[in-house]
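Left out: one protein chain. Kept in place: all the others.
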Amino acid sequence: MAILEVKNLTLRFGGVTAVDDLSFDVQEHSITSLIGPNGAGKTSAFNCLTGFYKATSGEILFQDKSVMRMKPHAITEMGMARTFQNLRLFKNMTVLENVMSGMHCRTTSGIGGAVVRSPHQRGEEKKIHEVAEECLDFVGILNKKDRCARNLPYGDQRRVEWARALATQPKLLLLDEPAAGLNHDEKQQLMALIRRIRDERKITIFLIEHNMELIMKISEKIVVIDYGKKIAEGTADEVKNNPRVIEAYLGKEDEEAV
Amino acid sequence: MSEVVLSLQGLQTYYGKIHALRGITISVKQGQIVTLLGSNGAGKSTTLKTISGIVHASSGKVEFMGKDITTLAPHTIVEMGVIHVPEGRHIFKDLTVKENLELGSFTLKDEKERKRRLDRAFDRFPRLRERWKQMGGTLSGGEQQMLAIGRALMTEPKVLLLDEPSMGLAPVIVQEIGRIIKQLNEEGTTILLVEQNAKMALKLAHYGYVMDTGSIVMQDDSAKLRENESIVKAYLGG
Amino acid sequence: MENKKIQYLVLGILCAAILILPQVSNNYVMEVMTNAFFYMVLCLGLNITVGYCGLLNLGNAAFFAFGAYTTGILVKMGISFWLTIPIAMVISVIVACIIGGPTLKLRSDYLAIVTLGFGEITRLIARNLSITGGASGLVGIPRPEFFGMKIYLINHFYYVFFILVVIAIIVSYRLHQSRFGRALEYIREDEDAAEAMGIDTVRYKLLAYIVGSLFAGVGGCFYAIKMSAVSPESFLFLQSANVLLAIVLGGMGKIPGALLGAFLLVLFPEVFRSIGETRMLFFGIVLVMVMIFRPQGIWPERKS
Amino acid sequence: MGLQDIILQQLVNGLILGSFYSLVALGYSMVYGIIKLLNFAHGDIYMTGAFVGFAILGVVSDAMGNGWLGILSAMVCSMILVGLLGVIIQRIAYRPLLSAPRLSILITAVGVSLILYNSVMVITGGEYKAFTTGLGYNGFDFGSVHITYTQIVLVLSTATLMSVLAWFISKTMYGKAMRAISLDQDACRLMGINVNKIIALTFFIGSALAAAAGNMAGVYYGSIHFFMGFVIGIKAFTAAVIGGIGSIPGAMAGGLILGLLEAAGTQVPFIGSEWKDVFAFGLLILLLIFKPNGILGKTEIERM
Partner (left out) sequence: EQPADNNTGTEEQQFDGEILVGIMVPTTGSEATYGKDMENAINIAADQINAKGGVMGKKIVTVTADDACDPQQSASAANKLISQGVVAVVGGYCSGATIPTLTLYNDAKIPFVITAANSSKIETENPGNAFETNGTAKHQVEKAIEMWTNGGVKKVAIVHQGDAYSEDLAKMADTEWKAAGNEVVAMEVMNKGEQDTSALVTRIKAKNPDLVFWTAYFADGGLLIKQLRQSGYTGKIMVGDGSCSPQLIEIGGTATEGVQVLSSPIADYLPAAKQYVEDYKAKYSMDPGPYSALAFDGLGILADAMTRANATDFDAVVKALSETKDYQGIAGTTTFAENHTLATSNFMVVEVKDGKFVLVQ
């Protein structure tokens, strides 16, 4: 069953068509990837899915409901979480506080509750802490929960972002270039983590990456776009050998040896 | 043998309380490509920043062609011929491609010479010539990387410091960047290259250093590093 | 936890000192302290908007004016002072929605000018209308009674404003330590990321603005009865700027910082009044020095 | 005066007032553009410029008289001196804070403003100084609209200064470097640009323009005062925002628009001139609601 369906999605910025009549779907519990040359419109597509950009036309169905006219926070609340291509942490707050933000959409108490410290509010606060710590534990940095996010090494900052996204308790997780800037070793850990998220938490994964090794190893389906248009779709092997993909994106393997 | 153009001796650098470089000694010889490998947060970018004067070392020394440049301001270091293409490209997104390139030759007073270098940059990167009027920010990732390198070359540097030129780029573009680096080196530019893509870096470089948490833990000819077991395991895979 | 105990001890001593101060000092000290308390309320309110949520508000005085005029007009019409407070609060909320609704989506510096403009508009309207007493403002606002006791001496106001500050501190503190307060901080740190975490940034920004305005509005109600006169001159742009200055000086986003800032703002001119003309010159120099040496404000940072 | 004459006359009034706003707004926008600082001391730079010009005119008028030649030389000298003052202020008060929170540097600017106008107040004894020049009200008439030569020279000099600046910013390497610094300071350093020097240059130009405006105001209105920078500072800030803060042509347009708006606001039928600022600020708020980045500011893409 498709958890996400994109139909004829188009996004224009003035003259530029960043996403052009793009259609694809993401199956529940799958790991699906979106690849394509720089400027192909991958991040833009993500931004449409998560409500950050208002698509020019088309349709996006998440769990069979349209999210086209929804604001980002409402989409997150429905169960679609994302990370950013460039880290977007709350830099001056602690790691724990960062992850607690994820629970915002799963709780309800407001100003009144806060001022009178109602039992409901206190219960929620407790739960927020618990879930946040659990998510930090899951990505393996619980011991750094009281550190200021800004002072963490880059790799750990990435983990904070994942934990934060997990704390929103999503059904679908969108990752924008999660492996950028990671070395080989860290990439291996990332792959393991992505699989665990899918298997242990039953969360569907949809990711953008330029790292072919990672993509080819973990994706069950790959969507390739160029100039905003889909140019190929299929399993790693199918895509790898597609001449259009080679020409536009992969390049000739032997040339890498330069 | 060829002379050492850039030498770092026992560099220590702090960000506030964070001790990022704990005594780095590196030397780069004329005409070489030297690569700097290391895991995240090892201090590779910091090393380059310390050379170019964006951050200052608390102790140790940076020498360029025998001159101590440790405490000089970035713009002076650029004028001397060391130029740094930073991580993340740092294109001026609201300036046109042409203006971006021109700013690369800011230190130049001679307008004719500026024009000549502009032409050379366009010859080297025909894609940029096509887009000379476009705003830097609207270029694709690969084009931005070309622009960043092209801009740096406008000073006709003696030493080029490249920080992760392949980051976030599609495989085709990575290959293209590799070709450009090689070509530049063949034209005589000395290059200090920082890369996560160790495979590519070791292929391009003559010599390599491996860093971990602020120190150099290994150094050798790149051919030898390529065969080193721990390197293979941590950086090359397989 | 030793630390906590010391904190409570210090707080206790401070409270005791404040409570017995009227017994051991004179009207002038009371007046200055009452003034400081009053600014503390305004600062705590603006601290929510600017400090927690990062919305640059240069028109805080407008809400202070709404509170003061509402009370002034209604009390003069014979309505009980205590009843005017909720009315002023409702008005503050409505106005905050009207002005904040369409403008809070603006980037910070544009927001700054809109709020500044709004502050000026409010003052000019107050100056031009007759119901607000025009340029002379409202005078002779009767003092209220509290369980049969007339509040009119400076000592009375001292206690009244102190209670107000205590309430404001508790509310600020509890908001800060809650889902609501954190949401504001997320927005301040990175609006897009906050939105991606499921926070309705538009709504929370508006709420932050409303809460900040409520503090100013209520402060204004009490200001009106304390001064027994309200005039447009009290709501100049400088008033808004001063409150902002106080919280930045004290340390933005920090409750003790806001309190300290307010205290210094009131104390400084009084202490240095005798040096006359050069007083504000001196203040400017001190201000610049403090900012250069403690750009995060005087109150120390919490986090490592 | 017929209706046509009134409209024409108000156009002239608005244009002249707008020229002043534009010149001051330019400095605001330049500084904002490069280091994102709302330089609240800019109005006081304008004021200081007027006083420096006044002092110089007092000296040179013996040699050159107080006609155009004397005025011009006083103006040029004061532009240079005040430009340097701007550089010094930048060096001492702003540079150490470039990486501090934005509000801290804003408050520092408030401190600098206090220092400037209080110094001038102490030095001049707080009195109004009459800027006596030998210029008369000569000019020519269109119907009952009288335009003096002074007014024409004023508008022409403003236009000249602005065009030179526009050329400088868009065509020279220094101008390009200024724009580049506003986008990415570190990258500029790596291009061999001496960022501090360019920032200093920006302050020099901005302050010199403000000084020019201050001198023109002194000549045109005939009197100067230590507080004269306050109102125009706020108005110029408004003008810069109307135009799209950070945009040079925006500041020029914003100044003229605000000047015309105020002239129009004075003449709105059925309501009195006391509403003119309500009118101007009200339109400003409306404008920003519909054009959130000002008239010529960069528009960002549509977000949900």
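Just so it is clear, A, B, C and D label the chains in written order, and each chain counts residues from 1 on its own.
In the analysis below, contacts are C-beta pairs under 8 Å (C-beta built on N, C-alpha and C of every residue); 3 or more make two chains touch, one makes a residue touch a chain.
None of these values were measured; they are calculated from a predicted model.
Novice: Of the chains that are displayed, which are in contact with the missing one across the whole complex?
Specialist: Taking every chain of the complex into account, the missing one touches C, D.
Novice: Given that one chain is not shown, which residue among D:N39, D:Q185, D:T202 or D:T266 touches it?
Specialist: D:T266
Novice: In the complete assembly, which of D:L26, D:M228 or D:L256 touches the absent chain?
Specialist: Of the listed residues, the one touching the omitted chain is D:M228.
Novice: Among C:M30, C:L214 or C:L244, choose the residue that contacts the chain missing from this document, as touch is defined above.
Specialist: C:M30
Novice: Go through chain C and note every residue touching the omitted chain.
Specialist: Touching the missing chain: residues 26-32, 35, 127-128, 134-137, 139-140, 152-154, 226-229, 231-234, 269-270, 273-274, 276-277, 279-280.
Novice: Applying the definition given at the start, please give the residues of chain D touching the unseen chain.
Specialist: Residues 1, 6, 9-10, 12-14, 16-17, 20, 125-128, 130, 132, 137, 144, 146, 148, 217, 221-223, 225, 227-228, 230-232, 262-263, 265-267, 272-274, 276-277 of chain D touch the chain absent from view.
The criterion applied here is as follows: only the chains that are shown with their structure count from here on.
Novice: How far is the middle of chain B from the middle of chain C, if each middle is the mean of its Cα atoms, in Å?
Specialist: 52
Novice: Roughly how far is chain A from chain C, going centre to centre by Cα mean, in whole Å?
Specialist: Here the centre of chain C sits 42 Å away from the centre of chain A.
Novice: Compute the distance, rounded to whole Å, between the mean C-alpha positions of chain A and chain B.
Specialist: Chain centres of chain A and chain B, defined by C-alpha means, are spaced 31 Å apart.
Novice: Quick check: what residues of chain C touch more than one other chain, meaning two or more?
Specialist: Where chain C is concerned, no single residue meets two or more other chains.
Novice: Where in chain A do residues touch two or more of the other chains?
Specialist: 52, 71-72, 151
Novice: For chain A, which residues count as touching chain B in their complex?
Specialist: 16, 35-40, 85, 151, 153-155, 177, 180-186, 210, 212-213, 248-252, 255-258
Novice: Note which residues of chain C are touching chain D in the complex, please.
Specialist: 50, 56, 99, 102-103, 105-110, 112-114, 116-118, 120-121, 124-125, 127-128, 237, 241, 244-245, 248-249, 252, 277-278, 280-281, 283-288, 291-292, 295-297
Novice: Given the complex with chain C, which residues does chain D contribute to the contact?
Specialist: 32, 38, 92-93, 96-97, 100-108, 110-116, 118-119, 121-122, 126, 234, 237-238, 241, 245, 272, 274-275, 277-278, 281-282, 284-285, 288-289, 292-294
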